[in-house]
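Encoded as structure tokens, the structure appears first; notes follow it.
Of the protein chains in this complex, all but one are displayed in their positions.
Moving on, here comes subunit A:
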Amino acid sequence: MTVAPEQNQQGEAPPVPEGHVRLTIDGVDVVAPKGEMLIRTAERLGIVIPRFCDHPLLEPAGACRQCLVEVEMGGRPMPKPQASCTMAVADGMVVRTQRTSPVADKAQQGVMELLLINHPLDCPICDKGGECPLQNQALKHGRADSRFVDVKRTFPKPIPVTSQILLDRERCVLCQRCTRFSQQIAGDRFLDMLERGVHQQVGTSGTAAIEGAGGTGEQSYFSGNTIQICPVGALTSAAYRFRARPFDLMSTPSVCEHCASGCAQRTDWRRGKVMRRLAGEDPAVNEEWNCDKGRFAFTYTTAADRVLRPMVRDDRSGELREASWTEALRTAADGLLAARKKNGVGVLAGGRLTVEDAYAYAKFARVALGTNDVDFRARPHSTEELEFLASEVVGTRLDDEGVSYADLEAAPAVLCVAFEPEEESPIVFLRLRKAARTGKTRVFHIGQWRTPSVEKTFGELVACAPGAEATVVSALPLRSERADVVEALRRTGSVVLVGERAAEIPGLFSAVVRLADLTGARLAWVPRRAGERGALEAGVLPTLLPGGRPVTDPDARAEVELSWGLRPGALPARPGRDTGAMLAAATSGELSGLVVGGVDPYDLPDPRLAEEALRAADFVVSLELRHSAVTAHADVVLPVAPAVEKSGSYLNWEGRQRPFGTILEGTGAVPDCRVLDTLAVEMDADLFTQTPEATADDLQRLGVYSGRRPDTPREPASAAHRPGQGQAVLATWRQLIDNGSLQDGEPHLAGTARAPVARLSAVTARRLGVVFGEPVTVATERGAVTLPAAETDLPDGVVWLPTNSGPSAVRRNLGAGHGALVTVTAAPTGGEA
């Protein structure tokens, strides 16, 4: 805090630092940075001025007038009290708040009384009661009773803004925080102000009484934040409304398990049940925001199909039956030992593990199974990606090469390649938008159409056919019409962000590395899932041991052997199989067993192959939360704890550690690392991963690789497929809110998903005989997806589908991915083919 230091002996105040001013607030001398609003300066002195519309992350509005103070400038009192949230500090200012100025105090009491005349007295049933800024400040700064004896303004209540967000307009104090959040932060105009005077209200085009407006309102992925910043109970969620009182809840800091943004959260729970989640405060990461998935998608842990007891497949009936841990672990150990002996066992670990659990899988594979057949990539992946991760990503640390959120905000230019920020990493999206809106950051996107991410980051799109990204990136420095992109990236601090879709485009990672080298831009990988970066560092890859050590480097292996207490030469020296190769090997019998941790086969590039592999493998052990397509084939199912029932940490896309503690204690659920540790003991191997803490220590002891980094990938850029008669090239990626199983059990959230549509350009539609608004069928020889067609600015010959939304299960139904050739036909009306 920059409170002015004491005056020196001569009675002179020390000089004010450059860019600062000196003023007094309630008689206290204070030095403040230029431009700081009075309300903030006062706050730093511990003087809290009541406020409603003010929010440090929103632009000042000065609307509620609750924060009035008296101000004297140059010895002259200003004639009216001033809003301290809109008035910046100035040299020599004398400020008197409610604590020392009767005028300010009366003004504040007056505004408070006015705010309350139309506010209902329904605090006893209002969700906000107990944590309500209006309630708290009215008690602190308001009159004990109201002089208002006339008729209050009322509204029918509540109106649903979306399936999730409800609005009680009579509770609203019209501070415009929610509408300013929508406009400024999220950029989706989810809410806006309507009408005027005392009839002014928050609403959407759907709630507007304007004749013919008839809209349905704007969709938003960030709508829950409006509830959190509402200073009254006007905005509530269908999920939490009337479920609890804040003073009956326990609040525990937590970290979001949904994506690699790594939001700090707060989890509110009682009696063993999570009641709600809120965005936590972390200025370096999510500031004070989160996305609706992070906020609302937590009921999956209480789904009816949750696995709570170990299960083994009954020899006679062929069905899974509950078993004791002892029996299940024994059965699993025997089966795995036999399979190891035969043709070996592979480990599919999934991308949602904590660092600790991931490390346990990595160690289990090497120590208990003696293999490098281990991969966390339960999604399309490539060898080129492996090389990229090993040479460019693993081991980069925030304090040196690593790119951070702050770096994005300060970057002169950011290029997003095969990455859809709003859908794949919502907080990265918010930061890019902020950088572009308030700073001078230019955001470029290499993609297919002007998506909401492009629009809302004020982005410039370099459009190409799906599959042509690598060619386009390679050609950027050569094409004079795109010289601006390269020029912008050359400016110090520029960043290239590459997403997981790049693994579906041969040559793209190589091209991106070359572009970064050429321009000096820094490079960061933004995976979708929360566990991927951690699993990379933990060595859950066929070519990397923990700490980014290449399995092929004898020194690296020796380090690990020493640390793990293995005999020299115990670690396999040859790179293992990746996910796809493991599945192929299992199908052909070259691999006898599989250990699968939290993998949904329908997320894999070829779900049919995955199912065949699970069927063909001699022995399958599944570590799972809920019954799935994997448990359906598993010989032993071992239940594991969801994030809320264990401790651990994630590494977000920056590589930043996001540790969290157990929220729901004593549920009996155990983390993967513990299950694997015990299983290993049954197999006569020691992992020392009994607890997440012990596991973290074990990993810590290993340290990171200090040897030579593997070479960067050098894969030639591939060209996009050329569609033939009746064909198009498929562009596809996942929507933030979709059919993902971690969103199960939350219908209110599901209702806020973007409506699934098949997108294509007018020219393509005409060529293929497709009519916009009518159903269109996209098919491969494996199956078909039918969705309404929507006109979009896609390149010609391209059709876009959401990967896993509504009826559009692209991998499961089409067995295809981004860049594949598909046939497109106008569907006869009446549903899915």
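Heads up, the rule we're going with is that contacts are C-beta pairs under 8 Å (C-beta built on N, C-alpha and C of every residue); 3 or more make two chains touch, one makes a residue touch a chain; residues count from 1.
Basically, contacts and distances are computed from a predicted model.
*Asks:* Per UniProt, what's the omitted chain called: "NADH-quinone oxidoreductase subunit F", "Acyl-CoA dehydrogenase", "tRNA N6-adenosine threonylcarbamoyltransferase" or "(Fe-S)-binding protein"?
*Replies:* Hidden chain, UniProt protein name: "NADH-quinone oxidoreductase subunit F".
*Asks:* Tell me which residue among A:A90, A:M193 or A:A406 touches the hidden chain in the full complex.
*Replies:* Considering the complete complex, A:M193 is the one touching the chain left out.
*Asks:* From the list A:V21, A:L115, A:V417 or A:V776, pick the residue that touches the absent chain.
*Replies:* A:L115
*Asks:* Touching the absent chain in the whole complex: find that residue among A:R40, A:R65 or A:R442.
*Replies:* A:R65
*Asks:* If I consider the whole complex, including the chain that's not displayed, which of A:R147, A:R567 or A:R708 touches that chain?
*Replies:* A:R147
*Asks:* Which residue numbers on subunit A touch the omitted chain?
*Replies:* 60-66, 68, 79-81, 86, 106-107, 110-111, 113-115, 117-118, 147-148, 150-151, 153, 173-174, 193, 195-200
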